[in-house]
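Of the protein chains in this complex, one is absent; all others appear in place.
By letter and in written order, the chains are A and B; residue numbering begins at 1 in each of them.
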Amino acid sequence: MGLIMLFVTSITFFIVRLLPGDPVFLLVGDHPTEEQIEKAKNDFGLNEPIYKQYMVFLQKTIMLDLGVSLRTKQPVLTELSKRFSATFELVFFSMIIALLFGFPMGLVSALNQNKRLDYFFRGFGYLGLSIPVFWLGMILQIIFFGILYWLPLQGRYSGIVLQDSPIIYNSGFILIDSFFSGEWGSFTDALRHIILPAFAMAFGVLGIVFRTTRSATIDIMSAPFFRTFKFYGIKNSEIIKKSGYKNTLIPVSTVVGLSFGLMLGGTFLVESIFDWPGVGQFSVLSILTRDFPAIVGVTILYSFIYVIINFFIDMLYIIVDPRIRD
Amino acid sequence: MERTILRATLLFLFCASLFQFNCSSDDVKNNKVFVIATYDDVKDWDPATAFSLEIFPMSNMYEPLLWYDAGVKPGRFVPALATSYSKSEDGLVWVFNLRKNVFFHDGSKFDAEVVKFVVERNKKLNGGASYIWSSVSKIIINSPHQITFTLSSPVPFDKIVSSQYGAWMYSPLIDSISKDSLNYGFGSGTGPYQLKKWARNKYILLDKFDKYWGGWNKRDHYNSVLIQIATESSTRFQMIKNGIADYAVLIPNQLIETLENSSEVSVSYHPSWVNEFYLLNTKKYPTNNLWFRRAIASSMDRSVLSNYIYKNTAVESKGLIPQSIPLFVAPDSLIEFSLDIAKNYLNKSGLDLTSLKTDLSYVSTYEQYRLTAFLLLDNLKKIGIDLDLRPGLWSTNWDKAKNLDTAPNIISMAWWPTVSSPSDWLFALYNSQENPLFNLSYYSNSVVDSLTRKAWELETTEPKVAQDLYKEIQNILIDDCVVIPAVDVNVSSVRKKKISGLKSNPAYSTIFVYDLSRN
Partner (left out) sequence: MIKVVKSFFSKRLSSTALLFLVGLFCFSVFIPFISPYSQDIYGSVHFEIAGQPPSFSHWFGTDTAGRDMFTITIRAAFYSLKIAVGVVFFSVLVGVPIGMFSGVSNKRTDEVIMRITDGFLAFPPMILPIAITAILGPSLNNVIIGISVSWFPWYVRIARSQSLVISSLDYVSISKSMGASKYHIIKTHVLPNSLTPIFTQASIDAGYAILTAAGLSFIGLGAQHPEVEWGLLVTQSRAQFLNHWWVVFFPGIFMCLTVVCFNIIGDEFRNNETVEK
């Protein structure tokens, strides 16, 4: 585990050094003089040989000192923790949408196998898997902002709410925060902002959840216990409603876990389009500007999340399916 | 069943409430807050070294010794913290009389000691634009309100003290503040507004400074300035459209077009001191061939740029420096667009076109650069040159261009001056540099070097002669075909119709809220 993270961070370190573009530029502004550049290079140890830089980097990383972002001049750790709440909120909300629609659709589709509704839902599922997430985001923006003017185009909250409810700055999770403090203005504002990006991200995962639920349910329907129930004259939908759906929980929870990873990749694009102040947007800008402390920080954060997710999936198996415990 | 209906109704009401717009922007109006929507945050709160978007808060918080008003013709200097000044015959000794009874936001008093402190500190820090003071060799305090500068060369010092960056006077108490707390927001100037709150990457709130020397009794002033950061242009667009913002920065053309018939928002364009051009690498094959460079320059159709690509946001360049800059003078002629002539030049170059690789690197984040690159690619294809496009962020392009091995043949550039003089372009872009910093055409000509120096030093004493020299230098550069001039950029001012008192001043890329009134 630690070995993998060491591998990932080391590769990242060297890859970033290969990136074209001079990071010094980030430190000195648009029109620097020769001396300013030299000074900045010395200050950041960029004139040292690469192996020395690597050793220093390793030491610091192990002490969890991720350094200061060259672009924003903020400690990377602060930057990441601040932005992570935004990304997490978006991913979590998308996941809820995906489950809310995908799971029932899967059940209904399985119960109506090879009927019209099934075909319709399956087509929908295919579309979910195949739609380019940034394109969907733009189309949603055209419809709901450009034509209908119903929902805001970008951002996480309106500028004006910023003034009225200072609550926003206290914690990263705007939706939860404003909900529990009863700031309805902020809450609806934040909700209106999250709808489009969350739907854009949810669509792909919705397809995955749908397909998994559907095939799992079909499997169950051919299981012996199911036939027994049927023999007693109980309707398919009743069996599923009472007990059958439980057996789909393992595969569904697995794909949900794995989809978190997929979504984190999606945040790169969706956050850029919707100007969502999260980790994804931060990563893209960091890579493009060669802000290497930030890139390394992002990589460490993401690989850590993967490790955690995999751990949780394993735990879920144990909880949902007692047989594994032995 | 009833429960289902109830649920559905609740859901519907909930959804409906989501789609309603909050119209609480009235509060802002009543609060007398001027809201600016901008795209990035302050990176450096030290007024000595700040060199970027800091201009928005800082130009409202700080003042230099003199302002330069470039909105009138000819441009003139306006007293700020210096009420008057005089210079010696040889342009080496400058005496400034300072304004009395001026206080900083932290309560300390402004006098000649402060000016000396600021100039010396800036020189020592040597970051951002602080190098503008490098020609100062001696500072003498004559009295609390008079100060004398002795210069090492006869440069136009009034231009330096009115520079957009690096010329602000700030409280000496800055030295008692740690570098760290400077990073949490700092401001102590003499300007009309003082820093009240800064939420990083969200907003900067400035409040009026009651003891401002200019007073607050003249007009219907704004009491506060709220600078809101919205990185995406469409968010800023939405803010101005919904009336949340009074003034928005950098709104793309396409969005501006939809505002033109608006009854609430007004859009106007003002000349700026920024121009865009394409440097041709004179050391790298095949652009090291003069005729080949001329062929490329003749393929640039500037009329398409101004008519279709830039429209209102720029005008065709008339020289290598923007037309609105003081002492601007047009060269005899620019290389005209003509594909026939271009073909002719290409024949003269004697180059074999079949194995030729020419590349253009441009800043990918601007639509106009992209379309200009498309245009050039198409035109060059018509005369048989294949152009490779290399879009990228400026930092990447610039880094590659500084190394001759990775440098492109053509590179898009924009330039704006630190000191308002044509020489700013010439020194930075066309004077010989051993390791090119911004001389990305790798051009080196000792005649141009010495003429530039001469013109710059003559600016104060003999401006007419200086102007003639600037013309001569441009003629040489055009003859050597070092650069393809493109456009002089106009800045768009997107603001609420109600605001009055807005004046255009290309010398400062900001908005002076103190001068505005609410009706």
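Going forward, a residue touches a chain if its C-beta (ideal position, glycine included) is under 8 Å from a C-beta of that chain, and two chains touch if they have at least 3 such contacts.
Worth saying up front: this structure is predicted, and the values here are computed from it rather than measured.
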Missing chain: touched chains present in the view: A, B
Hidden-chain contact residue, picked from the options A:Ile11, A:Leu148 or A:Ile319: A:Ile11
Among B:Leu151, B:Ala167, B:Val265 or B:Ile309, the residue in touch with the chain that has been omitted: B:Ile309
Which residue of B:Ser234, B:Thr460 or B:Ser493 touches the chain not shown here: B:Ser234
Residue, one of A:Leu58, A:Leu77, A:Ile176 or A:Leu288, that touches the chain absent here: A:Leu288
Touching residue (missing chain; options A:Phe92, A:Phe145 or A:Tyr317): A:Phe145
Chain B residues that touch the omitted chain in the full complex: 234, 252-255, 257-258, 304, 307-309, 364, 367, 370-371, 373-375, 377-378, 381, 388-392
Interface residues of chain A (partner: the chain not displayed): 3-5, 7-8, 11-12, 15-16, 18-20, 126-127, 129-135, 138-139, 141-142, 145-146, 261-262, 264-265, 268-269, 272, 283-284, 287-288, 295, 298-299, 302-303, 306-307
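Rule of thumb we're sticking to: only the chains that are shown with their structure count from here on.
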Rounded Å distance between chain A and chain B, as computed from the means of their C-alpha atoms: 38
Chain B to chain A touching residues, read off their complex: 17-19, 22, 24-25, 27-28, 35, 37, 43-44, 51-52, 126-129, 131, 183, 199-203, 226, 228, 230-232, 234-235, 237-239, 244-245, 392-396, 398-400, 402, 406, 418, 428, 435, 437-438
Touch list for chain A against partner chain B, complex: 20-23, 25-26, 28-36, 39, 72-74, 145, 150-155, 158-164, 169, 185, 188-189, 191-192, 195, 275, 277, 288-290
